[in-house]
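Complex shown without one protein chain; remaining protein chains in place.
Let's look at chain A:
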Amino acid sequence: MIRTEELLLNVGPQHPSTHGVFRIVVKLDGEVITEATPVMGYLHRGTEKLAENLNYTQIIPYTDRMDYVSAMTNNYVLVHTVEKMMGLEVPLRAEFLRLIVMELQRVASHLVWWGTYLLDIGAMSPFLYAFRDREMIINLFNELCGARLTYNYMRVGGVKWDAPPGWMDKVEAFIPYMEKKLEEYDKLVSGNEIFLARIRGVGRYDADTAISYGLSGANLRCTGVKWDLRKEEPYSLYDRFEFDVPVGESGDCYDRYRIRLEEIRQSLRILKQAVAQFPKDGETMGKVPRAIRPPAGEAYVRIESPRGEIGCHIVSKGKAEPYRLKFRRPSFVNLGILPKLLVGETMTNLITILGGIDIVVGEVDC
C-alpha cells in the first residue's frame, strides 16, 4: 500500500539561512510545513546573569555582543537607563554624537538585512553591494572608536571619544552617496518580478495579531500600525528632527522590505539635520560621579533599535553592580510569531519569512 509519511526536518543550527546558530524543527508533508518549533539558546552567553557581577561600565561591552549588527543602539539603551536612574545630564555634543552613530548604525543594520535577505531569496550580488556601502559606515565607526563591530563607544554620561577632526565632513559626504545608492538598489532589486513574486503576500498577518504577539519595529509597522519610539516617546534628541515613520498596509514580507528601505532614507534625513546642527565644540562627557551607583529602585527604558523595541530594565540596590538586569530583545520577541506564520507554508517560504523577521541570533539568545 502506498502511504505518505511526515518528514521531520531539522533546519539549523548549522544552516546557511538561519543567520547564525538558530535552529528550527519542522514537520513537512511533502514540502508543506505542518508544524514548526524554534529551538533557541545555541548562542546563549548569560549576559543578564553576568551583568549582576559587573559594574555598569563593564556591562557596556556585553551589550555590543547582543545585537552585534546594531551595537550602538544596545550601548545606548544601557547607558540611558543608568543615566535616567541617576538623573545625569548628558552634554549636547555627546548626545549629538550618540544620535548620529545610532542613525548610522540603523542604516548599516538595514543594509546587512537587505543584503542577507536577498541572499536568502537566492540573489547573490545585492549582498556584496550592501556590504560595500555598509563598509563606509563601519570605517566611520572605526575612525571614531577603533572598532568595526563591537564599539563599546557610549558611557554613562556621554561618549568615550570625541569625533576626530574631519569626521563629521565624512558623515556629511556619506549621506548623498547613500541616497544615490538607494536608488541603485531600487533599480537593481525592488522591481524584480521574481523577487516580488517571492515576497508579496508571504508571511502575512494583521495588526491585532502583531500587537498580541508583542511585535515591534518593521514587523509591527508593516501591518499599518504607526509605532516608532523615536516619535512616540522621543528619547535622545529625536524630537528636534523631522522624519516620517513609514508604515505598510498588507503586513507581508514585501511591506517589511519596503519599510526597511524607507527607514534608511528617513535615517539619512535625520542625519542630514543632525550634522547641520552639530555643535562646534563642547564636552563629550558629562559630570559623572567616580563610582556609578544608581540609587536603589528600578527603571525601564525602551528605544527603537533597527529590529524594534529594545528595552533595558535595571533593578538597583544602590551598589555599583545591578541587582538584576533584563533586556527586552526585539529579535527574541519578534521570533515568537514564527511558528504561527510557518504552518501551511513551504520550505522555501520558511526562509523568506524567517529572513523577513530580521533576527540577530546574538540578540535572540543574549
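Keep this in mind: contacts are C-beta pairs under 8 Å (C-beta built on N, C-alpha and C of every residue); 3 or more make two chains touch, one makes a residue touch a chain; residues count from 1.
The definition used in the following text is that contacts and distances are computed from a predicted model.
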Message: Since a chain is absent, check the UniProt entry for it and pick the matching name: "Urea ABC transporter permease subunit UrtB", "Integral membrane protein", "NADH-quinone oxidoreductase subunit H" or "D-inositol 3-phosphate glycosyltransferase".
response: "NADH-quinone oxidoreductase subunit H"
Field: Residue in contact with the excluded chain [from A:39, A:173 or A:194]
entry: A:194
Field: Contact residue for the chain not shown (choose from A:33, A:108 or A:121)
entry: A:121
- request: Spell out the interface residues on chain A facing the chain that's missing from view.
  value: 7, 9, 15-17, 31, 118-125, 128-129, 132, 192, 194-195, 197-198, 346-351
